[in-house]
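Only one protein chain is missing from this complex, and each of the others stays in its spot.
Chains here go by letter, A, B, C, D, E, F, G, H, I, J and K, matching the order in which they are written, and residues are numbered from 1 within each.
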């Protein structure tokens, strides 16, 4: 991180595959409307269960992006 | 929660009546500009005092909403 | 609390009415199978939203009960 | 909060009625000896149970008051 | 989560393969005696090391299940 | 800890003698109904006071035990 | 804080000078797009080091602003 | 705890002997000026070291006492 | 810290200048009525904003002082 | 864990592949200079993003090793 | 603590006797290689159980020592 100003948003992504895939799902979706995503931090990992099997993983994460001059 | 991607915002609502009313005040106001609010979690409960009486309750909460394709 | 040994369980109750009612709902249901419930502590307060209105409150709580000789 | 110096005390109030009433009970009692109570923050919410019913709510809170020149 | 009452248990699962497999191991084992497991939350991720290699992952998780009428 | 699945319970023990004795009291009582207790972790240490003397210590602890095949 | 509804955003500011200047940098930049910023709270203070010297301070903060009718 | 209002104070006691003795030292000293001390909770346990030996234990604790009508 | 018994109070100081000055403001004011203040610990740093400028810093701190025989 | 004395170090490992690989990377590197690494605990999981893709995962972990007589 | 620079290490000591003895065991062992140990803080207290008896206590602690000029 250099001398930019960053804004941090909180996201929840999910995946039937893995924790990493749930993170990537959230990042990819947020990237559609937020430019300049730079880093993330996992806040919570959880999931849903059906018939004794993990149905999907859900990851709550904070993601930071640079605030450019004039934009949001 | 299913396989959508969610975004979480942090809000503060207040009420002279009750903690529940302070929550509802924040949710109702946020609903004017955020579509698809789905859940909330109370982060902090506090309030102001005047002459030995609680003047109003303030509740800090996180609220999650689904990020739809192409929106917000 | 006196010199008994206690066991603590974690419960989630919900109510469309209030936080207090969600607590009471969890306590009443647990009381059907756990004898000697003595105290509770609220761990988390959250809820679901529909159309900008709180649909129900959910309260996560820990509840303690005395372990009697030879039981449970 | 403006540029006063505040002191914060920790209190426990209880009520058979509601969480809000337990807060108000603590604030009202503290107001007898502490001038200038201004705000509170709920630290913990708990209670006692008898026969599967909540007997009373107990709320631990921090309450802040202005330190006036020369007093308390 | 709807208006059921839930009970939450704390479990530790392990796996030589991955964090996800350790979660699944705990869920599958708990499912043998607990009906209606619905969700989990990861509380802690740790593991054991031998000769500079991770021997197995251990995941501490909370898992919630619905309390049905009359059962535990 | 090896590759078993563990379940964790939360207990409160007390003693007029010492913190260690309060821990031992909780473990010994839980051992009457839970097979295979393996470890504990202290969550909170507190106590009651009478006439300026500690009347007893109370220790809240988590205790883990192995879930054997087929049992609870 | 009065009876407005507030929204809270999380920001990271940095400065080669001081912690206070890093806070001010984040506030000033956020003020370009967020009307009615009212308060902040420092969440984390960190920084980067080069050749045994602090190169810059980075402060993560939460900042609250009033949600006016009809706006974001 | 019944329906009194309590006030909580934070104390540090120390002892060359044991953690329990450090708790008792703080409680006994506070009892000289605070009537009706009822319970304590250990917040932190630490100590000083000299020549590879623990010189004394220091325990930070919160202690609660009933606020009687008219007194502090 | 030696073998005295300490009491800890929680204070909020503010300053338009700096975090250090807000700390000093609280300490100086508390020193008017509390003898033997020895140390402090910062619990929270926050502040108010006006027109995109930090108007003042507010620091919540815990401060410890020795309880002398027979006093306070 | 038996009756050895352990020392705990804090490490950060990274990987473009997975969280598990980031853990393994840190453990393997630490093993070059620290004998007898026995366990780890994940403290934080984060990562960097480029063009809407996770570029690499970073895992902060604590790792414990036995202090042998006379060494390290 | 005066104006030295300190370094803090994290240790785990164990004892079949008591929590205090587990602390002392860790301090004594660390003192063989670390000069100038000054203070410790208990981070976690846990232990192992065999046949319903505490087999040994384990204490995780942070210990601080002065960094002298030129040494580690």
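Throughout what follows, contacts are C-beta pairs under 8 Å (C-beta built on N, C-alpha and C of every residue); 3 or more make two chains touch, one makes a residue touch a chain.
Everything quoted here is computed from the prediction, not taken from an experiment.
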#### Entry: Omitted chain - touching chains that are shown
G, I, J, K
### Query
On subunit I, what residues meet the omitted chain?
18-20, 23-24, 27-28, 31, 37-42, 63
### Summary
For subunit K, residues touching the missing partner are 1-10, 62, 64, 67, 70-72
## Note on the structure
Logged for subunit J, residues touching the omitted partner chain are 9-16, 25-26, 29-30, 32-33, 48, 56, 58, 60
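Everything that follows uses one rule, which is that only the chains that are shown with their structure count from here on.
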#### Entry: Touching both subunit A and subunit K (chains)
J
### Message
Among H-I, F-K or B-D, which pair gives essentially the same interface as B-G, with more than half of the residue-number contact pairs in common?
### Response
H-I
### Query
Just curious, how far off is subunit J from subunit G if you go by their C-alpha centres, in Å?
32
#### Entry: Residue list for subunit F, restricted to those that touch at least two other chains
9-10, 18-19, 48
### Task
Using the contact rule from the top, write out all pairs of chains that touch.
A-B, A-E, A-G, A-J, B-C, B-D, B-G, C-D, C-E, C-F, D-H, D-I, E-F, E-J, F-H, F-K, G-I, H-I, H-K, J-K
